[in-house]
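Below you will find the structure I want to go over with you.
Only one protein chain is missing from this complex, and each of the others stays in its spot.
Residue numbering begins at 1 within each chain, and the chains themselves are lettered A and B in the order written.
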Amino acid sequence: MRDFQLDSPVDKPQTLQLLAAADDDTRLLAGGTGLLNLLKQRLASPGRLISLHRVTDLGGITLDGTTVTIGALERLIDIGEHPLIGERLPVLRDTLAEVASPRIRMMATLGGAVAHGDPNQDTPVALMALDAIVVAESRDGVTELPIAGFYRDYYETRLSPDQLVTAVRIPGDWHSSRFSHKKFTPGSREDYACVGVCVRLDFDDRNRCTDSRIVLGSVGPTVFRSRAAEELLAGKAITENLARQAAQIAANETDPVDDTRGSADYKRRMAGVWVRRCLLEAAGP
Amino acid sequence: MRFDQQYTVEQARDLLWSTLMDVHKVAACMQGVEEMIVVDDDRYEGTLMVKMGPVRLRFSGEVMVVTRDADNWIGVLEANARDPKAGGGFKASLEMRLVELTAMQTELTITLDTTFLGRIGELGRPLIKKKINSMMDEFIAALNEQYVTA
Partner (left out) sequence: MTAKQAISLRVNGIDHAIQVEPRRLLLDCLRDDLGITGPKEGCGVGVCGACTVMVDGRLVSACLELAVRCDGTDIVTVEGLADGETLHPIQQAFIDHGGFQCGICTPGMVLTAKALLDRNPAPSDDEIEAWMMGSLCRCTGYYKIAESIRAAGKAMSTGTKGG
């Protein structure tokens, strides 16, 4: 790795101060499981890192009304094991349980999981199905960014260079929604997914779909929602045939690359398979 | 890694051909490339920047015209570039076929075959693929713009 300067702020105000003065050659370092790999492979060589390992005021998992707020420096393992998450957001709990390994989950933070912008990460897939809100701060103030439009490209988000993710908010009572997710790893368990899917369906009392989220990861430059597939489901009962059509639409929106987890063609087809299966599982009894 | 795409260029085939076979003119349309130097009629050197999030890759190399088959309207370019810091690079072969659609429209078929070399690992490849795809689109857009303004 190239040499770099390392700053170690102790709290949020100090971090924001450093960010306000930072240039294009500065990156934030949280858990390190994402960024340090880029540095070690020499794909990125920032001259300065702002390391958050000493920051103590960006934690916490709290409930306010029906909104769960998770501090950006909470470790993924602690979030997944927290009773609030198990109780109110089981799809997030279950998604987190499959991220990498327990050891990586002890290192990785939610802020990093959201801000790194690698489409192969699992956490944003569930967060997008939950309409999560990214809370970003700079010295100028607080901005709330819905996660659905948050990702622009590989490793690129809507954060400006002086912004820090301080928390993720997940409003809403999801008890009556139906979720289904799949991290499809045909290779081996600790690897990234070939395709990651998270589906959320809401129904009226005649079993017609009133709202849905169909989220895909690992099959394009960003995690994304297939809004065209979601629109197809509106107002209808989820039949085998409808699920198949929606899944095909979603698969057509993917833009995967060949790698050890499959060829682009295989990944596209698996996206179709798993969206269909997740839709049927979520719609099932 | 293969890239196959067909484009419609708003220009007569013979004029498009002479543009594509002229490295000076092609260099003028390559916006994604820094420091373009024309070495001779068949070669130019340049640096391709790939920038996404924290990632910075700088590939330095050369592009050569290896085939000019005017009878069949087929041209082939070869590129060879390395990023010494990342310790890897790529080799690409770009074939262009021109088919006349109308007097003022040509169908340009581009077939690009890229091989990654050295240590460009798994994390780097999707970014390079994305960059090459968008460069091709920008190249065609620049070509069309050149003709519209000419």
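Note that a contact is a pair of C-beta atoms (placed from the backbone, for glycine too) under 8 Å apart; a residue touches a chain by one contact, two chains touch by 3 or more.
What you see is a predicted model, and the numbers here were worked out from it, not measured in a lab.
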item: Touched by the hidden chain, restricted to displayed chains; value: A
item: Options A:Asp11, A:Asp25, A:Asp140 or A:Glu190, residue touching the unrepresented chain; value: A:Glu190
item: Listed residues A:Leu18, A:Leu49 or A:Ile147, member touching the removed chain; value: A:Leu49
item: Chain not shown: contacting residue from A:Thr15, A:Thr33, A:Thr95 or A:Thr254; value: A:Thr33
item: Contact set of chain A toward the excluded chain (per top definition); value: 1-6, 8, 32-33, 36-37, 40, 49, 51, 53, 75, 97, 100-104, 106-107, 189-191
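Operating definition for what follows: only the chains that are shown with their structure count from here on.
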item: Centroid spacing, where centroids are CA-atom means, of chain A and chain B in whole angstrom; value: 35
item: Contact footprint of chain B on chain A as seen in their complex; value: 2, 27, 35, 37-38, 41-46, 117, 153-157, 221, 257-260
item: Residues of chain B touching chain A in the complex; value: 1, 52-57, 85-87, 119, 121-127, 129-130
